Structures are given as structure tokens and as C-alpha cells.
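One chain of protein is taken out of this complex; the other chains stay put.
Let's look at chain A:
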């Protein structure tokens, strides 16, 4: 039976994604490691500060995992939330599990804890790179209703692999942020079709920002995680230069482009107007060959 990934809570995702009963949590809710800032602002804490971290098994293989809870403050990264992610990544560097899975669902830095959250995100990015350099791959799974934005969008693209569903979203500035700063003529955050074709999973997959596009199904995320577990992205100068080449090429292709549909057309996607309506399985073969596929 299909279990919707987007409709699950963070803890339900962990329970369904990992081998049954294998999740062992660090700093669990009863430890009450909560934000030191929120109560002063009249905002209730969550016992886990909106992220569950620990170890578990994926088809018998040892993995470390973190799952952000989007329903708690949009999955925002505050001081404790960020420190839990960093601690998990640092511990992975010592204990060397097969991989680290980040179940990202976040609007980015928690504005209530602005500077602490910003520092937290930068520390997470540093820890991801250190871990990858040490040979432990980091996979980011994106399929929650809140998407993966802001600082966590940066973290996702620092990881080895990104697995995203068609209802998942990945970007730096969220739709509301763009509208607030550049006006509704620039970007109408209430235009759901626009939002999804600009930040949604299909768009990210077609552009090569995500390695796997899956249906909104926990079992599909589990299978894709297994498929990509042993395929780290090279982390050397050649890979970095290839990435820069890809981005420069995209910037060139996107010149004067007003809409994602036009960009898909320029990339050579057949019948770009039909992309939003396509099933995931039908869309996958339409991805253009990427400039580099390490």
C-alpha cells in the first residue's frame, strides 16, 4: 500500500523508511534538549526541537539519519536543531556508517533564532563536506510539504545525492520570500503551478539538481536511497570544475528565460508544456543528457 511521504510526520518517515524497529534515537524527546530562545518569544518548544537524529538500518546496512519536522516552525533550523545535525554528522565521521540520510523538510533558518540558526547552517555545511571528504556519503531526501529551502537548500546541494519526489520542492529563496522582496509581478507565491514548475521535484530532476525523482511514497524513497547508497559524488577539483561548467551552461541557457517551461524547451525536453501533468515514470526518460554525470 502506498504511504504518502509528504503526509507523514518526521518520526513516521523514519519508522517507515528504515528497517522495522531499527531506529535508535540520540537526544530523544525525554532528554528535553530544547531551544533556549523560543519561550522568551512566547513560542512553545518541541521536545526534540523539531529534528530527530539517530542510527538505524537500511536493508541491514548501518546508516545515521536525521529527520526534520516541517510542522514545527516550518522545519526551521535554530541553535539546538542545527547543533543536533552537526553532532550527527561529526559522530558519523568517527563511527563511519554506510551513509548519512538527511530527511530534509525546512524553510531554512528559524528567524526567531536568526544568527544562531545561520551559524548552525554554516556548521552543517562544513560538517557535510568534512564527512564526504572522509568517504561517508550524505544523501538528502526531499518530499515534505514544506519543501527544502534557505539554508537547508544549500545543505542539500552540498550533499552527495538528492532524492526528491514530484511534490517535493528545493530552492534557496522560498516563493513568499521572492514575492516579498521583488513583488508579485516577479513571482506570485499563490500561483501553485508556477511554484511547482520553478522549485518542484520534476524541475530539479530535469535540471540535474536531483539524482532521483520518485513518487510521493515512503517505499519509493527507501528504494531510491538503497539505489544511491553506494554511489558517492566525487569530491575533487575535477568534480568541482564540472559543477561550475554545468552552472555556467545553465546561466547561459536561462538568459532571457521567463518561465521554467521555456528553459525545459531549451534543454531539449520534448513537449515541455506537458511536463507538469506527466507521471513520474513517464518523465524520467525525458531528462536531457547532463554536461557531466560523475
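Throughout what follows, contacts are C-beta pairs under 8 Å (C-beta built on N, C-alpha and C of every residue); 3 or more make two chains touch, one makes a residue touch a chain; residues count from 1.
Criterion: contacts and distances are computed from a predicted model.
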| item | value |
| --- | --- |
| Which of "ABC transmembrane type-1 domain-containing protein", "Carbohydrate ABC transporter permease", "Malonate decarboxylase acyl carrier protein" or "Electron transfer flavoprotein alpha subunit" matches, in UniProt, the chain that is not displayed | "Malonate decarboxylase acyl carrier protein" |
| Contact with the hidden chain (one of A:40, A:115 or A:255) | A:40 |
| Contact set of chain A toward the excluded chain (per top definition) | 9, 11, 28-30, 39-47, 69, 71-73 |
